[in-house]
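With one protein chain withheld, the remaining protein chains of the complex are depicted in position.
Up next, chain A:
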Amino acid sequence: MAHTLASTRLFNLPASFRFTCVNLARTFSVLNRPPPHYAGHVPLNVFERGAVAAGSAIMSLLNPRRGDLIAALGETTATPYFIYRLRDVMLSSPTGRRILRDRPRITSQTMSVTKLRAMAENTVGRAYVDWLDREGVSPDTRDSVKYIDDEECAYVMQRYRESHDFYHALTGLPVFVEGEVALKAFEFANTLLPMTGLSIFAVTRMKPAERSRFWRTYLPWALSNGLKSKEVINVYWEEQLERDIDDLRAELGLERPPDLRERRKAMKEQRKAAKEKREKMGGLMAD
């Protein structure tokens, strides 16, 4: 089952390549840059897009704190093909279409953390706010999309970015680095956004023990669950806040990550170390 889903998802790849040529063909000189398609849009031509992608990839490896570079890398590699594919995934689902119609934004105004903190244990909302609190971030810490030309696809990218913290809550992956990279791997298998795949290169910066746990435990879990579960981009998080999180996992076909007990034990031991590391790494994994 997981296998067929995975293979159909991958097999469909060239089909939607059709969209690519429209965008690839776009060339213009910097002197006659076309008008933006939405507030904050920066139209790039083919060469600039390549330059931004390469530059941000190199720079973010050198300087992992630059969340803005990771965002730029994510946007410039998602076009021309991948973000259209993700948009089509949303357009094929009733809930995905409702999200695209309503275009909800996840900000501290729309997501009141005080209300979320008052929710029952094991609800989606509570798991989400617990994650935010643990990380010391707020819903507002996400960059705005600017390099994606299609206005609707720009929203899809924005939605993906703003839902990222919900994915943490949903997968229950550990907060330390192999959990974070595993979440990227999960996202890659589930959304096929290239940047999430590229982020797996961060595995090179892991300690040997972390790396082996990542290869043996988290990566297999992430890939198989990412492929076999329903597309998480189609979850209308705003409507799921009160829901039991295990219930939602079951609906999406998501298993909990393995070795939960070991993970808890490890968490206790490593919480301190992880915190230090997070401070060091700053925004690298935030995207």
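We adopt the following convention: a residue touches a chain if its C-beta (ideal position, glycine included) is under 8 Å from a C-beta of that chain, and two chains touch if they have at least 3 such contacts; residues count from 1.
Operating definition for what follows: contacts and distances are computed from a predicted model.
Visitor: Out of "Glutathione S-transferase theta-1 isoform X1", "Cytoplasmic tRNA 2-thiolation protein 2", "Ras-related protein Rab7" or "Ubiquinone biosynthesis monooxygenase COQ6, mitochondrial", which one is the UniProt protein name for the chain not included here?
Guide: Going by UniProt, the chain not displayed is called "Ubiquinone biosynthesis monooxygenase COQ6, mitochondrial".
Visitor: Touch as defined at the start, partner being the missing chain; which of A:R33, A:R97 or A:R216 qualifies?
Guide: Per the contact definition at the top, the residue touching the missing chain is A:R97.
Visitor: Residues on chain A that touch the omitted chain in the whole complex?
Guide: Touching the missing chain: residues 11-12, 14-19, 21-22, 25, 88, 91-92, 97, 100-101, 151-152.
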